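Moving on to chain A:
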Amino acid sequence: MSDYNFAYLDEQTKRMIRRALLKALAIPGYQVPFASREMPMPYGWGTGGVQVTAACLTPHDRLKVIDQGADDTTNAVSIRRFFQRTAGVEVTERTAEATVIQTRHRIPEHPLTEGQILVYQVPIPEPLRFLEPRETETRKMHELEEYGLMHVKLYEDIARHGEIATSYAYPVRVEGRYVMDPSPIPKFDNPKLAGNPAIQLFGAGRESRIYALPPYSDVVSLDFEDHPFVASKADHDCDLCGAGSSYLDEVITDDRGSRMFVCSDTDFCNSRQAEGHRGRLSTEAA
Partner candidate 1 sequence: MDGATLTMPLLAVEGLTKRYGSRIGCADVSFDLWPGEVLGIVGESGSGKSTLLSCLAGMQAPDTGAVLWEGRDVLAFPEAERRRLMRGDWAYVHQNPRDGLRMGVSAGGNVGERLMAVGARNYAAIRDMAIDWMGRVEIGPDRIDDRPSAFSGGMQQRLQIARNLVTGPRLVFMDEPTGGLDVSVQARLLDLLRGLVRDLGLSVVIVTHDLAVVRLLADRLMVMKEGRVIEAGLTDQVLDDPQHAYTQLLVSSVLQV
Partner candidate 2 sequence: MIHIENLSKTFTLHNQGGAVLHVMAGATLHVGRGECVALTGRSGSGKSTLMRMIYGNYRAASGSLLVAGLDMVTAQPRQVIALRRDTLGYVSQFLRVVPRVPAIEVVAEPLLRRGVPGGQARDRAATLLSRLNIPERLWSLSPTTFSGGEQQRVNIARGFAHAFPVMLLDEPTASLDAANREVVLTLIEDAKAAGAAILGIFHDEAARDRICDRRVDVTHFTPGLAA
């Protein structure tokens, strides 16, 4: 163990963050300002998510950290180690076994359950930001539910690309009230935001904002009547486990342009392979 307080942050800071979290859960989708701390990692590496996780962790928790679905990438590994060192909590790669999951840009394939907490890392919490640069104005727009501008963005997508080309950070309306940026998860994951039994918490460190979805929230992806929302994915099966319904990463395998599609959720893919599922490029040794 280290000389740090449990989970790095001091207790007053964690209380401050918990108050913000409670407020965020009470007003689903509303961005609650909080006094974001300097963390021992650069902005953009998940400082918001780390602070939320720190405020949620208890010594009995089991933590999973993923980056784009993978447990073994730099960002995931370093955050997992950070909490192993500062909180001494158990860690796991198994979605089903985790009590707290910090994620960058994915929702795990394995369905979440009651009692689990999913913590999202959020770069830009304001869904209206690219259309309206003034913070005073976007706050006013949320206050007054002036969300026409969101549809202007989708309109522009269709006008330019023939369809809604926004494929990640796809805006949603929460409980018929606040429009929310679900963080840069692929729109494939959007349906999982709705009616989810787990608690979903969103932390933006640089922007000092926290927002949340309580369990079983009503979450609707914005769309037009004649251009309805579609949760799309690459039209392939996983080349390792053969899964046909999971979100896939495209991997270039050589200099001649050969490529393969694999599950972005490494735990999901590994579990399926362990159960004997095979894909197009599986070696029998696997």
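One rule holds in what follows: contacts are C-beta pairs under 8 Å (C-beta built on N, C-alpha and C of every residue); 3 or more make two chains touch, one makes a residue touch a chain; residues count from 1.
Here is how the candidates were picked: all candidates are chains of the complex that A comes from, given by their letters.
These numbers were taken from a predicted model, which means no experiment stands behind them.
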{"item": "Of 1 or 2, the one touching chain A somewhere in this complex", "value": "1"}
{"item": "Complex interface listing, chain A residues touching candidate 1", "value": "131, 140, 143-144, 146, 148-149, 151-152, 155-156, 158-160, 224-227"}
